[in-house]
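Yeah, one chain of the complex is gone here, protein chain that is, but the others are all in their spots.
When the chains are written out, they are named A, B and C in that same order, and each has its own residue count from 1.
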Amino acid sequence: MTAASRYTYLGPEGTFTEAAIRTLPEAATRELVPMISVPAALDAVRSGEAAGALVPIENSVEGGVVATVDELASGKPLMIYREVLLPIAFALLVRPGTSIESIKTVTGHPVAQPQVRGWLRRYLPEAQWESAASNADGARLVQEGRYDAAFAGEFAAAIYGLEPLVTDIHDAHNATTRFVLVGRPARPAASTGADKTSVVLWLRADHPGALLEVLQEYSARGVNLTRIESRPTGKGIGQYCFSVDCEGHISDRRVGDALMGLRRLCPDVRFLGSYPRADHVEPTVRAGTTDEDFLSAADWLTRCLDGRPGEAGRTASER
Amino acid sequence: MTAASRYTYLGPEGTFTEAAIRTLPEAATRELVPMISVPAALDAVRSGEAAGALVPIENSVEGGVVATVDELASGKPLMIYREVLLPIAFALLVRPGTSIESIKTVTGHPVAQPQVRGWLRRYLPEAQWESAASNADGARLVQEGRYDAAFAGEFAAAIYGLEPLVTDIHDAHNATTRFVLVGRPARPAASTGADKTSVVLWLRADHPGALLEVLQEYSARGVNLTRIESRPTGKGIGQYCFSVDCEGHISDRRVGDALMGLRRLCPDVRFLGSYPRADHVEPTVRAGTTDEDFLSAADWLTRCLDGRPGEAGRTASER
Amino acid sequence: MTAASRYTYLGPEGTFTEAAIRTLPEAATRELVPMISVPAALDAVRSGEAAGALVPIENSVEGGVVATVDELASGKPLMIYREVLLPIAFALLVRPGTSIESIKTVTGHPVAQPQVRGWLRRYLPEAQWESAASNADGARLVQEGRYDAAFAGEFAAAIYGLEPLVTDIHDAHNATTRFVLVGRPARPAASTGADKTSVVLWLRADHPGALLEVLQEYSARGVNLTRIESRPTGKGIGQYCFSVDCEGHISDRRVGDALMGLRRLCPDVRFLGSYPRADHVEPTVRAGTTDEDFLSAADWLTRCLDGRPGEAGRTASER
Partner (left out) sequence: MTAASRYTYLGPEGTFTEAAIRTLPEAATRELVPMISVPAALDAVRSGEAAGALVPIENSVEGGVVATVDELASGKPLMIYREVLLPIAFALLVRPGTSIESIKTVTGHPVAQPQVRGWLRRYLPEAQWESAASNADGARLVQEGRYDAAFAGEFAAAIYGLEPLVTDIHDAHNATTRFVLVGRPARPAASTGADKTSVVLWLRADHPGALLEVLQEYSARGVNLTRIESRPTGKGIGQYCFSVDCEGHISDRRVGDALMGLRRLCPDVRFLGSYPRADHVEPTVRAGTTDEDFLSAADWLTRCLDGRPGEAGRTASER
């Protein structure tokens, strides 16, 4: 296959990221290449070796969030094309024939542990936990006989010749990881009516109210935020950039207007894309912030500049 | 003369408004017509009988402010072309030969009284005050012998055959009246770099934070207000419109952008014009709000929509 | 009667202000004294000659609003104890026997004219209007035969020996005048649960965002405004104070906290009283702004200062 049909993802095989990439409609016709790290997966896109990369960005049990946020904020520009939400539930994978009573040692990614701690305390209070480099790696170590059982996605069982002894294990309800499909910058896909827009914002370091002003640029146009994350810029204590997702599409006037406001306010803004929301939630558009409201205000301004402020029919003040 | 060369003003002759209109460079070549009231002066413009009207709008000693604000906010649209600031100082006008000791009764417009109260208490503590319909009318009543002295502008003396016994009387320092020259809507004169822009704003009555949001539309673009005045709309207790002047010209991007924001926010906005400031004070333009900042942000948005967000040279985040 | 049982009001007899004062429960046991002007009515209170004064403050058809607002903002402090809302409807008063066909001239207070203009155009299109000093004065002039008819309150008919030919005349629906009963400063009456609190605020003249900050002091505590009116301070163009009414009672924590915030923000704040709303509308209290919320936050701060931040039971973060 060619680079154009290649997608990288945060590997190894058998992790939740692989499960997430396989939910993409085009996955069947793509070469899916696991990479050792988020930077490696993204650099393959930057260099043109792959057309896209699927990486976790939020609340992952695989780790990798900070790496993704920081990688998108720096280096050669990339763009988010799609997001995938994957409910996180673990299976307890064992070698065929293993009974729950015989389990003395369990393994898994360190991030998985807090998600299964309650289950372990209840059903395997005596079992010894040791961390593995990834959930998939834990499964491999069970295959090799190093541990009795591994917490991983149920889909990993087949890969490593194991069987799921218990499934749907998760202490927290609604544990979900959010993944993004990242590519090189291009014209964003058309608005679907339920989209998100992501940017990275740098604030003026010496300006105490800068973050407040950033939030006001959004709220003044009735644009709701869905995520805000601060990240150090690496230029000294107290210097941050912000990774921000909002409701709506850059082609929505209220979103485009907010982005221009941010561009004027901030020393730097990086546009990371407008893409469909995985949960299909449509934004509530506040009165006065529809596309029509923006166009009609621009039309009115033109008429004012032209000396015909009241021409488009009588307004309230003329009645 | 024709209507095109006629200016009306709030009369009668001999008031501060006449003094103000005579400071206009074109006054010498205009027919100046005193009118009985602010609405009468403005209606002559609306009907095409006059090209302009000079009326007091702020802190006047002649009265008339509320009338002007309300007239500009309702009826057929008008536009402000110029403002005039006139320092207010009174003369004590008497019939020739009158000595200060012989003054038993004084008159003047009721609004003049607080401006001269301190002077009266000191120099004419026994004199009886009675109000006149205007300062000029007071002078006329002195001419007719009804009162011994009138407070009016020094310029009124000649008109009524009186002489100024004392001049430059004013209790408050910096007492000034602001007048505006009003015409029919037309393309605003080009920006001078030191301009004001006036609007009337109607707020949604049922929305507690509406005024806060109005002020934020200005402050978000670094546009300072120079005057804000609330006026009842006549539709019930607690329902207001606001007459607002800000720094800058409608052709300044930050001002135009604020006006569009107001137009989206408010059920109605009436543009009253952009015109040179009488005090020639240039606005402080905050970082990020110059015309260039607005154009460059719009250019960046276009590039983002076009899939080329980072093209205009490397930005901070790519270094 | 003594000064303690004397109330002044904006006269003359037969105006809407007299009608308003007669709605007060204690009116029957008070000596009600009409005064020539708002300052005169209030000065009688300041000097101790009267215990209270009833004056119009908002949207009056008698005039007097600006005078009241300015008088309350300056001079010896006064306090508002009560408000009265009076629906405004005019009667056409004539000498007994006058038919509508015979009416050639009508009179009334200038502020009444816009309220009856539509009615006049419809029923008396040929009648000549001339202004009187007050509605009551108009009635007197009809009594004296100077005019054929006067617009005034129906209650004025008896006083001047006239009869109401037509009643309930009002162009605008909901035309209402708001009056306030003013006394010398004293401990405000206890909260009724549906109160208003009035203040006058002076802003720092050189600070563009000052009004925005004032409004934020209210909105940050969920306190809604019911009226805001700007008034020049008389110290130069562009210098204002604001007369502001808000929902709630000074003894409500959220109102007291907002007032303290204003006191810190503004060079001067004048407290004009907390008093029951005439319309008995109770405020909507936003989550986090009840008295209990304020007390519990103060209690928590004390515990933090004392080294026992988490003592009052486990909070969300400890679960």
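In the analysis below, a contact is a pair of C-beta atoms (placed from the backbone, for glycine too) under 8 Å apart; a residue touches a chain by one contact, two chains touch by 3 or more.
Just so it is clear, the model here is predicted, and its values are computed rather than measured.
Peer 1: Can you list the shown chains that the omitted chain is in contact with?
Peer 2: Among the chains that are shown, those touched by the missing chain are A, C.
Peer 1: May I ask which residue of C:18, C:58, C:217 or C:247 touches the chain that does not appear here?
Peer 2: Missing-chain contact among the listed residues: C:217.
Peer 1: Hey, which of A:40, A:89, A:166 or A:211 is the one touching the hidden chain?
Peer 2: A:211
Peer 1: Return the single residue from A:43, A:58 or A:148 that touches the missing chain.
Peer 2: Answer from the full complex: A:58 touches the omitted chain.
Peer 1: If the hidden chain were put back, which residues of chain C would touch it?
Peer 2: 73-77, 79, 185-188, 200, 202, 213, 216-217, 220, 241, 250-251, 256, 259-261, 263-265, 267-271, 288-289, 293-294, 296-298, 300-301, 304-310, 315-318
Peer 1: Can you name the residues of chain A that touch the chain not displayed here?
Peer 2: Counting over the whole complex, chain A touches the hidden chain at residues 58-59, 66, 85, 172, 174, 176, 178, 208-209, 211-212, 215-216, 219, 224-230, 232, 234-238, 240.
Throughout what follows, only the chains that are shown with their structure count from here on.
Peer 1: Over half shared numbers or under half: where do the identical copies chain B and chain C land at their interface, same or different?
Peer 2: The interface is built from the same residue numbers on each side, given that over half of them are used by both copies.
Peer 1: Since chain A and chain B share one sequence, what rotation angle in degrees maps the C-alpha trace of one onto the other, as a multiple of 5?
Peer 2: Fitting chain A to chain B on C-alpha atoms yields 180 degrees.
Peer 1: Could you please state the distance in Å, as a whole number, between where the Cα atoms of chain A are centred and where those of chain B are centred?
Peer 2: It comes to 55 Å between the two C-alpha centres.
Peer 1: Using CA atom averages as chain centres, what separation in Å is found between chain B and chain C?
Peer 2: Computed value for the inter-centroid distance: 27 Å.
Peer 1: Mind pulling the chain C residues that touch 2 or more other chains?
Peer 2: Residue numbers touching two or more other chains: none in chain C.
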